[in-house]
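Single-structure report; data block below.
One protein chain is absent from this view; the other protein chains keep their places.
Up next is chain A:
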């Protein structure tokens, strides 16, 4: 497996031009609830904070702030593009699909229909040490989402 297969152009591009970077959120409209989660990768010191707003059963906004390697930063950027506007259940499904693909050690081929640009992280699955880099923002989003959803129910 070549370095170019791991660092696909989409990943390199997103790592430099990051979408959703910065925690300032547009004023949440009436009825929106928010969640926030901070995750840390103790092996390298990378960290990320993700905020999610949910309104009417959909992710209305996702913003993040963090520092880390190109894979973790690109992954958070791609996540932002994917998440906004999705129904909560759809978003959860994408997170699960992404996690399964990354943990498969290369056995599961990425489905671009479901994962969109996140399919570019397929190569990461072959580098066990890097799976957490790709996953960290998604884990934070999952946690933040759960809080926002709980807020909707209250």
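One rule holds for everything that comes next: a contact is a pair of C-beta atoms (placed from the backbone, for glycine too) under 8 Å apart; a residue touches a chain by one contact, two chains touch by 3 or more; residues count from 1.
Just so it is clear, contacts and distances are computed from a predicted model.
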Name of the absent chain as recorded in UniProt (options "Carbamoyl phosphate synthase large chain", "Cysteine desulfurase", "ABC transporter ATP-binding protein" or "Outer membrane protein beta-barrel domain-containing protein"): "Cysteine desulfurase"
Omitted-chain contact residue, chosen from A:23, A:67 or A:150: A:67
Touch with the omitted chain, as defined above, among A:6, A:115 or A:135: A:6
Selected from A:46, A:122 or A:142 as touching the chain missing from the view: A:46
On chain A, residues whose C-beta touches the chain left out of the figure: 2-3, 6-7, 12, 15-16, 43-46, 67-71, 127, 130, 133
